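With one protein chain withheld, the remaining protein chains of the complex are depicted in position.
Letters A and B mark the chains as written, and numbering starts fresh at 1 in each.
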Amino acid sequence: MSVTGKRFTKLSAVLGVLAAAGLGTAGCGSSSSGSTSASGSGAAAGKTLKIAFFASASANGFADAVWTSMQTEAKRLGNVQLTELDGNFNATTQFSQAQTAASAKQYNGAVVMANDTVGMAPAVKTLVKSGTVVANVLNPLGPSLRQIAPQVPGVISVVADPAYETTLQAQQVVAACANKNPCRVVVFIGGLQYPFDKIRDQAYRDVFKSHPNIQIVATGQGNYDRNTSLTVMSNILQAHPKFDVLLSAAEQSTVASQIALTKAGWNVPQMVKSGALVINSLGATKQGVAAVRAGDWNLTVGNFPGTAGSIALDQVVRKLRGQSYQTAINLDKVAPVPLVLTKQVLSAHPSFTGQWSG
Amino acid sequence: MVGLTPTSGPAVRLTKVTKRFGPNTVLRDVSLDLHAGEVHALVGQNGAGKSTLGKIIGGVYRPDAGTLEVAGHVTRGWSTRQALGHGVATIQQELSLVPDRTVAENVFLGIEPARLGVLTGGLEQRFEALEQRWGLGLAPTARVGDLRLADQQKVEIMRALARDARVIVMDEPTSSLTANEVERLHAVIASLRDEGRLVVYVTHFLSAVLGVCDRLTILRDGELVRTGPTDGESAESIVQSMLGRATDVSFVAPEPLVSAEASPRLELRNVSAGTVVRDVSLRVRPGEIVGLAGLVGSGRTEVARVVFGADRLEGGEILVDGEPLPARSPLRSIRRGIAFIPEDRKSQGLVMTQDVQRNVGLLAASRLRRRGAVSDRAERALAAKMIDELQITPDEPGHAVVDLSGGNQQKVLFGKWMTISPRVVLLDEPTRGVDVGARVHIYRLIAQLAARGAAVLLISSELEEVLGLSHRVYLMRDGATVGEVDPATTTADDVLFALFDIARTTDRTLNKDPL
Partner (left out) sequence: MTTGTAALPTARRPSIAIAAFARDYAALILLVVLFIVLSVASSAFFTSANLLNIVSQQAPTAIVACAATLVIIAGSFDLSTGAIVAVTNVIAAQLAIRAEGPIVGLLAAVVAGLGLGVINGLVITMLRVHSFLATLATSLVYGGLALLLTNGALIPVDNSTFIALGQNDVGPIAVASIVLGVFAVLMMFLLNRTVAGRHLFAVGGNPEAAALSGIRVNLIHVMTFAASGLAAGVAGAILVSRVSSGQPTQGADITLNAIAAVILGGTSIYGGAGAVWRTLTGVFLLALIGNGFDLLGANQFYKNLVTGIVIVSAVALAASGRRR
């Protein structure tokens, strides 16, 4: 994998320190140049476009998938130089990165994956005013988390409605529970302190409201961390040793739950195959897709960060090169495969392996 | 604020003031009047209580019994803050300035011109007003950390004046000043007196007492000996009163030496180390207690540290049993059987967070191993043996040392070092802060160590102690041994006068602590 831009300077700095500490660093051989730029491969060439990716954090599978697809897309487009800015899961860090980029007019374009979708909006507004062409990926930027249309004027919005995907998930649960009363559901959410997770959780409950046979017996918060999810699931199992559906809005928690259930003596693949347990996950990670293909889980609803990255970059470059572009793209409508990925759907799409690792 | 006028009775009155620290009574029934418009010296030996008395007036300590009146008002809940409010400022030995701020900021620290907590400026003008009145010659914008010590002291004095202090307590203000700086400070003190302020001057330096002070109070063992004008006093008369009669402590006469001809166990030849020790030569034979007497700052402690390997030897030779010690460190010294009881047992000797057993067993731990593990039982037995031998109370190995009296703490320290059966014992102020009863035990212990064949080097500020315990005594001055006396034919007064004569005739040593 090539390492570029900001990340490269960080790498050389860290390597320097390690070398000084006399520590051998086997296995991290990256010796690429400082940028991914490809000369015009047929497409509109002209001057080289400098485009920044404001990653929520570089140590994040989701952001990494966006970044990787942008690199591939840049090669295809030609004459695009990419730089990744590590937001380090910190809203303030990202805010100042955007402000610096705006005042220095460093980039022609930017793709923003915000840590704080509300707080980041003013900085993006400044960035747009400075003449930078900005696309926002994944979650809508601005006060409304469910609005696909851009809330910051001038921004290209390449996003999904968080409630849409979880509503699909919940409808699948309703179908699976049709003949069960009660149908006991354990819900896993990333963290209810996050606004988009609050919306996801509410979408589940809204669907279940009209189905009294469905009971949510516990709601776990895994904070997108496997070990935390593992602890929470094993604790929930003590209080609820038997349930019918695992409904997870965070795939890290689904993977960890399977480990916890197995540890508690459940034969998860067999139970899923026999219908004694339903595993319904959100994410379509590589691990999740593999589990659904193997029949260990019932389904995973897709997240497509790779699609988001290539579309966003493409739209930014189009606008910069004076070509036609769209201002709002609903990611759920442009997915490469159907959103609800069951074993059946996946066998119809044998080449799809998932776009990210979580 | 209580204004003081020279005519309204004493500025400060102490009535039967008593102060204790743990089991030690450091001030006993002291009654004293101090008046505005005088410079009043508080003098005495180390531990006589002069500093404590100064600190009580300044609010650093509160008396355990008796009353303190300031300008006719009996004080209650006396603290430095309260004292300042009543116009009593203290200038401590260790200055309490903020080195990174300017002179003016330091002077007005805590009383900055402000409205509702917001600085209003005008610092410089107020400083100028102060400077015009007192003329101490300080630049308001200079960084305090860049000033010389004497000037820093002036900043402290200005700080007191900025608060319109009528009483200024100075604790050993000249201890780190050069002779010239001392003169300048004394000039400032004189002008303060002429302005009708009371200056309480706590000092060791008799020349300062005779030179700048109007009246003096002599303390001995926490009691007031006498108070009166300095006119008609001489250094001799003051020292006589400071020493008084021989103290009540009976010394254990040293055993006669087994063989006066024995070759020395420890020998120092022209040793120099650090900035203090210049040229020290001495010999200690097995079974011999050798005293090292000198002024504070003469390098006594540093001699012990360099012998022990805690400090680097820069010149000369140190020999143990006639052999030089090449690579030296505390660990190597301990392995050679050298013990070092440092002057400050709390910060250098004991582990205050641990109990008696662990402190006694610290050096012996590696010998108490049974199959890799330190045997708790063996360690407890060792501690119990030392408790018994040294009569440590309470006699529980599990008792925290922090709760012990000073004397018992010192015994624990002795016990720790006795576990290595030392061949050379270096003692630095072995009875500091120890009550009279425990002192006698410790004296006996020192004699015992020597009787068992150890070579003992005894360092102490208390001349009676050095003379009473030692077979021979070396005199030390300015980092060099300058002579040797026979305790049997020498009195404490002889030694002290000798040291004073030296101190008084040489301007260079004007600031050395005589005791």
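Throughout what follows, a residue touches a chain if its C-beta (ideal position, glycine included) is under 8 Å from a C-beta of that chain, and two chains touch if they have at least 3 such contacts.
This one's a predicted model, so the numbers in the text were calculated from it and none came from an experiment.
Taking every chain of the complex into account, the chain not shown here touches A, B. In the complete complex, the hidden chain is touched by one of A:163, A:230 or A:311, namely A:230. Interface note for the absent chain: among B:95, B:210, B:235 or B:365, the touching residue is B:365. The residue from B:87, B:140, B:299 or B:342 that touches the chain not shown here is B:342. Within the entire complex, the positions of chain B that touch the omitted partner chain are 22, 308, 310, 329-335, 340, 342, 347-354, 358, 361-363, 365-366, 369, 372-374, 376, 400, 402-405, 416. Counting the whole complex, the residues of chain A in touch with the unshown chain are 1, 3, 10-11, 14-15, 17-18, 21, 23, 25, 27-28, 30, 57-61, 63-64, 192-193, 217-221, 225-227, 230-232, 234-236, 238-239, 255-256, 259, 262-263, 286-287, 357-358.
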